[in-house]
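Removed from the display is one protein chain of the complex; every other protein chain stays in position.
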Amino acid sequence: MPNENPSPPSPLSHKERGGTIANSLSHKERGGTIANSLSHMRRGRTRWGVHLALIVVCGLICIPALYALQLATLTFDAAFRSPPQLFPPGNDLVENVSALFTRLQFGNLMLNTTIVALVVVVGKTALSLLAGLAFVYFQFPGKTFLFFVVLLTLLMPTEIILLPLFRMMSELEWGSLNPRLALTVPFLASATGVFLFRQHFANIPRELAEAAQLDGATPLRFLSNVLIPMSWNVIGAQALIQFIATWNAYLWPVLIVQDASQYVIQQGVRSASSSGGQTDFGLLMAAGIIASLPPLLLFILLQRQFMNGFALTRDK
Amino acid sequence: MEDSPRFERLWTRTVLVGVVVLSAYLLITEWDGFVRLAAWFWAGLSAAPQSLSNIAAYYAALPFAQLLPSLIIGALVGIGMTWRTIYHTAQPRPILTLLGGGLVGAFSAQILSATIQHCTYLPEVAAAETIGGWVITALSAMMFLVPYWAYLKRAPVSQAGYFRQRGLAYAFLAPTLVSLFVFLYYPSVQTILLSLNARRFPIRTEKFVCLGNYVSLAEDAIYQSSFVTTVLITLAIVTLSLAIALGVAVLASQKVRGASIYRTFLIWPFALSPVVTGVIFLALFRDGQAGLINYVLTSGFGAEVSWLRTPDLARWVIVIASVWNILGFNILFYVAGLQGVPPELLEAAAIDGANKPQRFFSITFPLLSPYTFFLLITNVTYSFYGIYGVVDALTSGGPPVGPAGIYGGATNVLIFKLYEDAFTPGAPIGSAAAQAIILFICIAGLTLFQFRFVESRVTYAE
Partner (left out) sequence: MKFSRLFLVFAALCAFAIAPLHAQEPVTISMVHIFGAENDDRGGLIQAVADEFMLANPGIAIELSSPSTDYIELFNGALLAADQGQAPTIIQVEEGLTQLAVDSGFFVPIGDIANQEQLASLDDLLPVVREYYSIGGTLYSVPFNASNPLMFYNKGMFTAAGIDPETPPTTFEEVLAACAAIMAAPEPPSACMNFPITAWFPEQWIAMQNGLIADNDNGRTARATAVNFDSPEMARIGEWYKAMDDAGYLTYSGTPNDYQGEGISFLSKTTAITINSTAGVSLFQRFSKIQSVDLGIAPLPTPGADAVNGVTVGGASLWVTAGNTPEQTQAAVDFIFFLTNTEHDMAWHQGTGYIPTRISSIDALTASGWFDENPGFAIAVAQLQASAGNVANAGAIMGPSAEVRGVLVEALQSIIDGGETPADALAAAKSRADAILADYNSVVGE
């Protein structure tokens, strides 16, 4: 899962060229659909070739996961065998999964991770919205400088500051007493988000803001009543990537969280890998699969929103 | 809006309530943590005057001969940049602007130079370090010069559409700025400071070595090979994942029944963490019958391949695992991008007699360039940083190359070596900090390069 830096395509210069993505890409307004344009190829044949190709590719992509699923159905002893039983699937998937939830406290870990991910997502979105609002709808001295300051952090991933950040957590005693804060507060600002929302807001016609000003609306009201409703797709897309990135975070939690009851889910997967001094591959695969379910579900649910959020921005 | 306004308002309201509840919950349960944070802030702020006087004392004690070169270099860079700006855009009072540029440059150059304690300007320092010092000073000068340049180039803007309450803008920006400063800039400075020392975790004593860590790294055969390995693996991952993703995205954008289901099955691996990916591929590529691939090979062809013990093969396993992990992400964006290609353009080209490949390369591909550009950056970032989990699970730095691994590990990518040098007991964390800074410079350089040269080639639809 890639780092959430930098921002997805929100082209800088199209505005200078006098266009908006919406104008240029809203083929719907031009009365066409991809289906129509490609209809000349369809001509009443079912596209077996395409189906076959898709199935083959899907199969290739899914083989590793299928193997993992198969291993997850085996007990420690059965997965022990070399080679492990390939077919039929074993009967111990339920046992493995329930072991995850009882011995390894997966339910608790998922709750921890969900809370952490939610806080990070909400924090990043809120802070980025506010910053985007400030950069687009206000003129103030030092604006360019401050924007540059924020932009520069796009190039500074967390990995380079792990050691000093850890020292800071020690001074604050967050690692031992407030691991939840240690996992969330340092990551609340998002240069990607600021960039994204700035682009998005900049694409919205100025007349809306003028109208709001004439109506005497406060900036916050303008944000909540006008901007946010127009930005749900972008917010949703950004939130999905952030959620997945936080859910999959491993290195920082391992460094900072000492209390096993406060672990995040990836740490749980790691602890499933060393069970009794032997690697229980069945349990480990089950752990990996279970740990990956929530982001997968979220992705499936938000799939369409995600595509819309980055492909098209609607003009209002 | 396609959704009814009432539904949207309800949705907005629910989300806002949820946010408020979440914040309240966090505040209440972690109240003591916030108190300590405030205390820490307060302590930091109260220590600020002391830091300022420390800085003043430092400069007072600094021999002028050591300070002078940094001032000169900074001023020169500043004047050079300002001169260029004046040349291209008319400026009132050019002399004053030039002077300002020189001052800004000289001042800005002190930021990094003071951090390294002007150590590269000592006479007994090696040539490589001196040159490094010049580069650092020049870069440091640019830090404030770029905003200065932006300020010089500012164009008057109409006041329409801007809110009047300026103070609010600062208030809105404050949380982001404070957070970035405290949790990103400040630790980065500390990383730089750490990289100037030789230190072994967990021993507390340290030795100031100026740029010695950087010079040792440059001369270290293992670091060099790690660098080359990272570049090669990154190239492989990025080209493969982008090319395959584009092909699959085209396939997945065809109008067939169940296309969205196919898409889900194609895209989902990106939601897996690199650790889980690494573990799954370990189960596939292990030696002996325990690994699925070897089992198939043995049953089918009677031969077995030692994937993880052969340097080149191990690299390819890492590449395959990483491509598998990130492919879904690329496909997702390409599918989104393909949906935005206007069909009329394709139809017009078809009428003009262009065949499918020609249509693809002259119309579709350029229209996808914003996505390609974005994905390039993301994939490169993943190959540099995110790949750690994959390497850790699969090869732990890979089979050693050369006698006793004097050429490093075959899959010892930069980020893996960094963590090993940071978190092994007795490990040189000063060198690890230097590696982190070098990695940052590489990524920053690559990203800036991509922004300047690739983005200009990106076509945006008009």
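The letters A and B name the chains in turn, as written, and every chain counts its residues from 1.
As a working rule, a contact is a pair of C-beta atoms (placed from the backbone, for glycine too) under 8 Å apart; a residue touches a chain by one contact, two chains touch by 3 or more.
It should be emphasised that the depicted structure is a prediction, and the values quoted were computed from it without experimental measurement.
Within the set B:A155, B:I203, B:A303 or B:I351, the residue that contacts the chain not displayed is B:I203. From the options B:A245, B:L308 or B:V335, the residue with contact to the chain not on display is B:L308. Summarising the interface, subunit B meets the missing chain with residues 198-207, 286-290, 306-310, 395-396, 399-406, 409, 423-428. Residue-level contact of subunit A with the missing chain is found at 76-77, 80-82, 103-104, 166-167, 169-170, 173, 175-176, 255, 258, 260, 274-279.
Everything below uses one rule, namely that only the chains that are shown with their structure count from here on.
Averaged C-alpha coordinates give centres for subunit A and subunit B that are 17 Å from one another.
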